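Below, a portion of the complex is reproduced, with chain positions unchanged.
Naming follows writing order (A and B), and every chain is counted from residue 1.
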Amino acid sequence: MTTPVEYDDAGPEVRAVYDEIMALRGVADVNNFWKYLAHDPVELRSVWETLRDVMADGALSPEVKELIYVAVSIANGCDYCVASHGAAASAKGASAEMMNEMRRVVAMASRTNALATALRVPVDPQFQD
Amino acid sequence: MTTPVEYDDAGPEVRAVYDEIMALRGVADVNNFWKYLAHDPVELRSVWETLRDVMADGALSPEVKELIYVAVSIANGCDYCVASHGAAASAKGASAEMMNEMRRVVAMASRTNALATALRVPVDPQFQD
């Protein structure tokens, strides 16, 4: 169960998703995330289609979206996601200094999040609207 | 203890920090976060100085930094921080559509973070370097 589904061993539903991922990203293989998720072809397709749409260029650039993705993955403690989306952020143009600054923000947000929770700070009236 | 320290009741160390916050932000009062943290003037100064530096313009814009801050606050479940930094993001230029897209990314990252953890996906060799 906890083994990757390689392209050659995949059924047509899974291959179709792999093909779309490889075509959109211009890569020759998909990441482990997809290969492990492929044991559930329904979820594979649902996640892929939603992720593709959510991460597309829009009001926020793909680069900024990846930085946010990595930041959330750090906060959620997902080691795989930190590694894979960190690489994606760099591939989409985030410089080492951008990554450093992103990590500084994540770290300070975690510190102040803890303090706001610890002090049970009530929301200011002007932020309630 | 869980009451805000208002400017008029604050000692000189606390007032000095409040003055710096109000001057840099061009506001007439500080948020509840600072007023509740002010019972610990040492931490108040430490947090303020670090936050000021971390959130300053750099390789990432203040706007992008605030979006990351809100994203982390959502992941950490800090209601106060979601409210206050959401307002800050808007004040620094984030449009409603940018906020929508940031939330979509946070939500999908949370979904895929859960799946990667659930499936115990091993990190791909190319992400280990």
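Definition applied: contacts are C-beta pairs under 8 Å (C-beta built on N, C-alpha and C of every residue); 3 or more make two chains touch, one makes a residue touch a chain.
No experiment lies behind these values; they were computed from the predicted model shown.
Each protein chain is a copy of one sequence, and the assembly as a whole in this entry counts 6 such copies (shown in place: 2).
Criterion: only the chains that are shown with their structure count from here on.
If you lay the C-alpha trace of subunit A over that of subunit B, the rotation comes to 180 degrees, to the nearest 5. As a whole-number value, the distance joining the C-alpha centres of subunit A and subunit B reads 20 Å.
Listing the residues of subunit B that touch subunit A in their complex gives 2, 31-33, 36-37, 43, 47, 50-51, 54-55, 58-60, 64-65, 67-69, 71-76, 78-81, 83-87, 95, 97-98, 100-102, 104-106, 108-113, 115-117, 119-124, 126-128.
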